[in-house]
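Only one protein chain is missing from this complex, and each of the others stays in its spot.
This part shows chain A:
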Amino acid sequence: MAQAELTANAMTTADGTPLKVSLRRAMRRNKLIAFGLTAPLLLFILISFLMPIFDMAMRSVDNAAVPEAIPRTVQALEAWDGEGMPPDAAFAAMAADLKEGQKTRTIGQAATRLNYQESGMRSLIMKSARRIGQYEAPWKAALIDIDDDWEDPAVWKLIKRQSGAFTAAYYLNALDYTYNEEGEVVEQPEYRQIYQMLFVRTLWMSALITGLCLLLGFPVSYLLATLPARHSNLLMILVLLPFWTSLLVRTTSWIVMLQTEGVLNDILVWIGLISDDGRMQMIYNKIGTIVAMTQILLPFMILPLYSVMRGISPSYMRAARSLGANPLVAFWRVYVPQTVPGMGAGGILVFILAIGYYITPALVGGQSGQLISNYIAYHMQQSLNWGLAAAIGTILLGGVLVLYLIYNRIVGIDNMKLG
């Protein structure tokens, strides 16, 4: 009540300035200092983190290569309704664009871009660009003479469709959809579908790895938090040891452990659990990826859990037991609920790291253990289809943000404790 009255008639200082104004003035200096101290980091993040992400996101819809390389054709096709053959003017424009493009060497990019949509487009355009110099008007006959694909209206429709400055084609591609000849969005033919499966696989494998990390990390964290300092320090060193070893070494050591002629199979054969012919395939597949990633990501689960558990006073468990709860009930009803912030923090950390993990699946994943990030890397480095890589990456980023929001709704981000 008193609080409400106070806020109702605004407080003033002795000289009549509103208290809020006066307070803001007093705090301004501190704010400026705080901003000055954080400004370098803000600037760094802006330049090295936010701008690249924005640039990448733009690439996923960017289509400037086509309208820039064949501007005349784009203009000529604007009037065309897409029925039957395009007007002769379009052929003439195309011929002019090809000549120009051949000279300035900009035609290749557009050809590659169109080839993403329909394989064969690149060779058609490059061949035509090389030869067009030897022909003269009429251009329609000339182009058809070079390659009779130019007679196919589908080629022209494709060019017309891809003549905008922006395109959703990469996103469709990243979700196993494409445009058909009529420009409608349809599923990719079955033999070309891969990304949906990869997204689903990445999600469930990350969830499984997070679950395994929690399962394995919880007891270790509990020990760390409850053992006397002398022992827990040693244990902490063991937990942190992987951080001092190269990621590559850790991953390849799993190859030594798990391969068919590896340590684990040898032991199983030796104790007679499996026969020599029945050696198990535990690496270069999903099992390899899951085992190696669980081990590598385990510390990210243990550390936040540990820091939360260390803050839980042993008197809670004692209180629960003095109130009549047996050790199991006391643990489950009193201890575990208090570790939820740690589980949330560790879980989200491991899950987000797992969802974007790249090196380990690439080394030990074989074919069936590849994750979505391996395909992003593939499109960045091998196929050089950056637009598609950007689209997959942006979908991944969006997915993580959505999961984060869901987590926030259910558990509450304030409940998360990273240390």
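Here is the rule we go by: a contact is a pair of C-beta atoms (placed from the backbone, for glycine too) under 8 Å apart; a residue touches a chain by one contact, two chains touch by 3 or more; residues count from 1.
Note that in this section contacts and distances are computed from a predicted model.
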| item | value |
| --- | --- |
| Chain excluded from display, named as in UniProt, from "Sugar ABC transporter permease", "Potassium-transporting ATPase KdpC subunit", "Non-heme iron oxygenase ferredoxin subunit" or "Spermidine/putrescine import ATP-binding protein PotA" | "Spermidine/putrescine import ATP-binding protein PotA" |
| Contact partner of the left-out chain, one of A:14, A:41 or A:323 | A:323 |
| Absent chain, residues of chain A that touch it | 313, 315-316, 318-327, 329-330, 333-334, 337-338, 340 |
